Each structure stands twice: as C-alpha cells, then as structure tokens.
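Missing here: one protein chain of the complex. Every other protein chain is in place.
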Amino acid sequence: MTLHAWMVFALTLFCIGLYGVIARRNLIAILIGIELMLNAASINVLAINYFVSPEPAVGQIIVLFIIGLAAAEAAIALSIILGVYRQRASIDVTLLEELRG
Amino acid sequence: MMIGAVLAIVLTLAGAILAVGARNIVHAVFGLGICLCGVALAFLVLGSPFVAAMEVLIYIGGITVAMVFAVMLSTVGREEPREGMAKRVLAAIGALVFFGAGVAIILGMPEQITAPVTPEEAWSVEQIGRDLLNRFNLVFEALSLVLLLAIIGAITIASRSDESHDPTAGEGDS
Amino acid sequence: MGNLELFLPEAMVLLGALVAFVASVVGLSGRTTWIISLVMAVLATVVTFVYLGAQGEPFFPGIYRVDAFSQILKVGVVVGLLLTLMMVGNTSSIRERSRPDIPILLFVASFGMMMLVSATEMLTLYVALELSAYGLYILAALHRLQRAGSEAAAKYILYGAASSGVTLYGISLIFGATGTTYLGAIAQTPSSPLLIAGILLALSGILFKLAVFPFHAWAPDTYQGAPHEAVTFIATASKVAAVGVLARLMFLAVPEHDTLVTTLLVLCVASMVIGNLSAIAQDDLKRLLAYSTVAHAGYILIGLVAFTSLGAASAIYYVLVYVPIVFCAFLVVCALGADGSNPTKASLAGLYQRSPLLAITLLVGMFGLAGIPPTAGFTGKWFIFTAALDSGMFWLVLVGAINATVSLYYYLRVIKEAYLTPPGELGAIRLTPMMAIAAWLAMAMVLVTGFYPRPVWELAESAARALVGG
Partner (left out) sequence: MNHELLALACVTAPLLGFAVALIGFRRRHSSAAAIVIASGLVSLVASVLLLITARPEAQAFTARWFMIEDFSIEFGVLLDGRTLIMGSVVALITLCIQVYSLYYMASDPGKGRFFAFLALFEWSMLLFVYSANLLQMFIFWELVGLASFLLIGFWYEKPSAVAAAKKAFLMTRVGDVGLFIGLILLFQTSGTLDVLGIANIFEPHGLPESIAPQRIELIAMLLFVGVIGKSAQFPLHTWLPDAMEGPTPVSALLHSATMVAAGVFLVTRFHGLFLDAPTTMTTILWIATFTALLSSTMAMVAKDMKRVLAFSSISQLGFMLMGLGAGSLFAGYFHLTTHAFFKALLFLCAGAYIHSSGTNDLIAIGRAGAARRMKITTIGLVVGGAALAGIPMFAGFFSKEHILSALHGPGQMIFKIGAFGAAFMTAYYTFRMVFLIMRPNPNSQATPDEPAYPHDDAHGPAEPLAMILPIIVLSLGALVIGFFGDKIGAILHVEHIHHPTIGEMAPAVVVALLGVVLAWIDFGRANAKQRGFVSLVPAAEKLFEKRWYIDEIYNTAIVRPVIMIAKLCYGTETRGLDKGIDSLAYSTAKVGREVARGHVGRLQLYIGVAVVVVASLVFYVGMR
C-alpha cells in the first residue's frame, strides 16, 4: 500500500459521504454523510502521518481532536434535528423549505 | 499488513455505501458502524492503536449510539421515500467531480516511500500525552470547552419548552 | 512556554463565560445573570483595549501569536460581544427558559473567535473555528418561534458541518504537502497542486463563515429564522474573526499562487453581484441584511485580494467599522421584532414618528452600509477602493462602485419606509435604557470614525504591518 492508495481510499470515502450529504432526505442520514467526510480526513491525516511526517505524534493528536469535535458536533446536531422533529413530526429535509427567496 | 489494509478498505467502503444507500435509516446507522470499524482497523494498520481504540470508544460507542437514540426518538422503522432523480444526479455529479479533481491531484504527487521512517517511540502514547499537555495544551483546553458547550447546548435545545405550543409557533404553516 | 499574561483578554472572556455559567447554574434570574455578564463583558473589553499593544507568544512557540493584528481584531470581537450583550437584556425572540444560558454561549463563542485570530497552527485554528461555530449553532436554535427557528438552525449546522468537513479535508492535504501543522510552513513549502488544492478547500470553511459566494446560501435562511440577538452576534463579532483568519491564511498562503488569486477575485465579484441583486427583492429586513452581508464580504475581499499592506489595512478597517454599522441595523430589527417576529418593510412604516431614536439609528446603519458620507462605511469603502487602485485593479473598483450604487436602491427603500410612510395603526416603540445607550454608542462609533478615521486607521495599518511582516 502506497500513500497514494491510502489517499485515494480516503478520497473515495469522502466522496461517498459527500453524496450522502447532498442526496439523502433524512437529516440524520445527512449527518451520517458528514461523519464519513470527517473520517475520510482522519484517514488522510494518519496515512500522511505514517508515511511522511517527521513527528508522528502530531497526526495522531489531530485525529483525536477530530474525533472529539465530531462527538460534540453530533450531539448538537442531533438535538437540533430532534427540535425539527418536534415541530414537523418528520426529519425530512425537503420539508425545510419555508425560509427561502 | 497487506491483508489488514485490504480488509479495512473493504469494510469501510462497504459500510459507507450501506450508510448512504440504505433506505431504512436504522440500516444506514448500522452501515456507519461497520464503516467506522473499518476505519479503526485502518488506523491500526497505519500504526496507531491508541487512536484506533479511541475511534471505537467515542465514535462507535458514543456517536453511533447517540444516532440510534435519535432515530428511535424520531423516525424509527420508517422507510423513507426514494430521493428525486434530479437530486441524486446532482449529488453524483458533485461527488464525481470532486473525486476526479482529487484523484488528479493525488496522482500528481511525487512518489513516496512506503514505510515509516520515524523511530517507534515517537508513535507511543507517552509522546502523544506529552505533546497534548505541552505543545497542544491550549487546544486541549479548548476541546474540553467544546465538549462542555455541546452538553449545555444539547440540553438547552432539547429541553421541552412550554412555548413550543405558542400559538404563533406554527406561523410557517400554510 | 511564553508569557501567559498576554492571554489575559481571552482569559477575561473565558472568566465571563464561567461566571455566567455559575450564575445560570445556581439559578439566578435571567436579568441578574445578564447584568453580571454585562459587567464581565465591560471588563473584558477594557482589558482587551489595554492589551492592544501586546506582542509575543503566550504558549508553545508557533502555536499562538499575539501581535498588533490579532489584538485589534480581538477588540472588534469584544466590541461586538459587548454590543450584543447590551441588547440581550430583553431577549424577546429567544425562548424564555434558555435566556439565562445566552451569555454563556456568547462568551464561549467570543473566546473561540479570539483564539481564531491568534492561531498560527492548523489544529488550533480548526478547533477555534469549531468552538466559535458551535456556540452560534446553539444560539441559532433557540428561537421562540420554533418552527422557523429549528429550520434555520438545522440548515446552519448541517451546512456548517459539511463545510467544516471540507475544510478539514483541505487541512489534511496541507498537512500532506508540508508535513507540519504550522501555518508558517506553508509559505516555505514549494508550490504544488496538492498544496493549492488543500488551501482552497481549507479556505472554504472560512469563506462559509464570512458568507462568500458560493458558501453564502445559509446566510439568508439562517438570518431569517434565527433569533434576532443570535443573528446580531453572527453578523458582527463572527465576521471580524472570519476576516482575521482569512487575512492570516491568505497572506501566508496565497500570494505566490496566481490561480488562487484569480479564484478569489471571481468569488469576490460574484459575492458582490449576487448579494446586492438578491437584496433588492427582499421584504424581510433580516433577509435583506443577510444578502447585504454577502455583498459586504465581497467588498472586504477586494481589500484582501490586493495583497498589499494597504489592502489588508483597508479590509481590517472595514470589518472593524462594519461591526457598529451593522449593529445599528440589527438594533432596529430587535426593537421592532420585540414579539419575536421578523420586521418587514411594512413594520417600519412611520418609524420616525414612533421612535425618533430608532429611526436615526436605522438611518446611520443604512447609510453606513450603503457607504454614504459621513459614516464610517464611506471611509471604509474609500480605503478599500484606494488600496485596490493602488494595486492597479481599476476594474474591481468600478464593479465595486457600481455595486454600491445598486445597493443604494434597497437601503434607501428601507429609509423611505421609516421616514416617509405614515405610521397608520402602528404604535410608538419604547426602548429600554440599555438599548438606547447601545444605539447611541454604536452611532457615535460610526459617525466619529466616519469623520475622524485616524485612530482606527492607524491601528489597522499597524495590524496590517504585523500581518505582512510576519
């Protein structure tokens, strides 16, 4: 496995996540897509860390922080999504089109 | 090593495809779980068992579980209607253009060596701990603040407010 | 470990968050919490002003830089915080039960923003970016009218999280190209497509914060649906921080790469045109201001893409004076939308008779946004256009000037409603004393810097020197 292969792998994961963010109707599914994007970046960082970084600890720390931030983000996003559900009895993104123009 | 890497890639991509493809949201969360296992495996292969463990603990043990709860509180078991064709095409175009651009750039990189050059101890958990408390102490504190903020925020937002039945609250209905 | 004293302004804001947290936890009433927070904010503002000339690195070398550039932007952030807090006293558009928590969120987000403008390392920068964003996401979700509020917050956080994912991916590419996370390394690394792509992707998260095309689309929806006070904060302090980090990144990373400069030029023009054109059709005042924000992001980019010390100074000056200007507009929004609803053009009718102070505030705000002398909005545009001409970008100035003329159309329509339409059934508006003080304070800032830009301009110039020099 070369660094190129790892990075293409990460890119693939990122693009799958991107597809999910743009295509899915369910707000939680969109959030899942975002998590995939974050994980893709994590793989990228660790792969680069593994192959090129002079200080391997740094890449690992970055990934740890990404995980922590993702947890916080998911918590807030999920509570907001529940708020949407309470108002509309649905978490379909196509219903979120009242603010427009 | 090679087998581990291939297994990680297969697990991750399969899980990811399930996560974005499944019409049932519970399946999608399940797919995310598989994908994250693959990612953890990939971290192991890439030489950092500590990060892999954290990935399993926080991501699979925390985020995925939280998502399951959210699904259960909202649309559990409901099949969502298929997305519109136009939307899927737009999504596919977006993802593909991005993929193409990314591949072009990655392949343009100079060839790299295929094994780590740095000594083992630099990968150790002690080094991570030292750096966290020394070089990244500010970021470390900031992250704890982020988590505190997330807790406060989640509670504040999710707390049922008497006003949610405010007569004007449904203003958007029409 | 450097001199921790330099961290005092941020520490004061953090202390403010702590005090507000304690006050909220022990169950003090919203009003008491607010007054305590206000005192803390004033203290923090004073301390930030005192540390205006500070210089050094309080933490591990290379992580966090305190210099003229970061300190002046921190002043902008705390002034935005203070003004917003002054208005939060009658947080009418925020849910009753969440009101005691508002100061905490404002303080924590401000802390993130202050970190953001000082960060010189990518991980610090990213964490600060997220820290400042999360507070805003939560604030945006607390609208009393939860139907619109939840939609606005959901759009805001999902758009924001997606763009921060892209940013993170970009950071990982930069990490790959440079091998370290220090921003300073970017300038020393030879240019490669990987590096440029990484910078471009990393910029997207910041352009999102600043609402530059094509990352602007959240702004109108979020501005419309989020609580007035939250939007005020997003439109003031958060813009200062975004401009700060954008300037830092651009001056480190972009000048050598023609393609990036071209890209930013295109985005700058597109933001101005799309923002101004869309604003014309708006009836909702908050939505109108959102599109005007997009246009203003374009004006600020003019200064930055000049890539001179003068250009950076003009952008910094502009965003600093933009805080009180746009605050004037939002003060009127808050006062008019006291029941939580959004003011429209119709609800402005006869404002001159209903509340002369509000009408004058609106006039100052709109003239400031339109760039009409003698407000600071004019001096700001003047500096920006001078800087652009100085770099030989005559066409950009022309586009900017035409855009400013187009924008006049909708700003004046707002003024017209306020001054020239009879009030009809609408009753008089009473302002709380703190709101009135905030209005006078903001107007004084706009007019004084408009007539006498020298002190702020000199600060902006020294900030630009610090930025370009290092």
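Read from first to last, the chains carry the letters A, B and C; within each, the first residue is number 1.
The rule we apply is simple: contacts are C-beta pairs under 8 Å (C-beta built on N, C-alpha and C of every residue); 3 or more make two chains touch, one makes a residue touch a chain.
All values reported here derive from a predicted model rather than from experimental measurement.
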*Neighbouring shown chains of the undisplayed chain, as defined at the top*: A, B, C
*Have a look at C:A11, C:L408, C:L426 or C:V448 and name the one touching the chain we're not showing.*
C:L408
*Looking at C:V42, C:A217 or C:L426, which residue reaches the missing chain?*
C:A217
*asked:* Under the stated touch rule, tell me which residues of chain B contact the chain that is not displayed.
replied: 87, 90-91, 93-95, 97-98, 100-102, 104-105, 108
*Since one chain has been left out of the picture, which residues of chain A touch it in the full complex?*
18, 21-23, 30, 93-94, 96-101
*Residues on chain C that touch the omitted chain in the whole complex?*
154-155, 158-159, 162-163, 166, 193, 196-197, 200-201, 204, 214-215, 217-218, 220-221, 259-260, 263, 274, 276-282, 291, 309-310, 352, 367, 372-374, 378, 382-383, 385-386, 389-390, 397-398, 401-402, 404-406, 408-409, 412, 416, 419-422, 452-454, 457-458, 461
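Please note the rule applied: only the chains that are shown with their structure count from here on.
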*Chain adjacency by touch: line, ring, star, complete or other shape?*
complete
*asked:* Roughly how far is chain A from chain B, centre to centre by C-alpha average, rounded to an integer in Å?
replied: 5
*Report the inter-chain centroid distance for chain A and chain C in whole angstrom, where each centroid is the mean of the CA atoms.*
26
*At least two other chains touched by the same residue of chain C: list those residues.*
123, 127, 130, 134, 137-138, 141, 146-148, 151, 153, 173, 176
*Where does chain A touch two or more other chains at once, residue-wise?*
7, 14, 17, 21, 31, 33, 49, 52-55, 58, 61, 65, 69, 72-73, 76, 79-81, 83, 86-87, 98
*Contact set on chain A toward chain B in their complex*: 1-4, 6-9, 11-26, 28-29, 31-33, 35-36, 39, 42-43, 46-47, 49-58, 60-61, 63-65, 67-76, 78-83, 85-87, 90-92, 98
_For the complex, give me every residue of chain A touching chain C._
7, 10, 14, 17, 21, 27, 30-31, 33-34, 37-38, 40-41, 44-45, 48-49, 52-55, 58-59, 61-62, 65-66, 69, 72-73, 76-77, 79-81, 83-84, 86-88, 96, 98-101
*Could you pull out which chain B residues touch chain A in their complex?*
1-2, 5, 9, 12-13, 16-17, 19-20, 25, 28-29, 31-32, 35-36, 39, 42-43, 46-48, 50-51, 54-55, 58-59, 62-63, 66-67, 69-71, 73-75, 80-81, 83, 87-88, 90-92, 94-96, 98-99, 102-103, 106-107, 109, 111-114, 116, 118, 122-123, 127-128, 130-132, 136, 139, 143, 146-147, 149-151, 153-155, 157-158, 160, 164, 169, 172
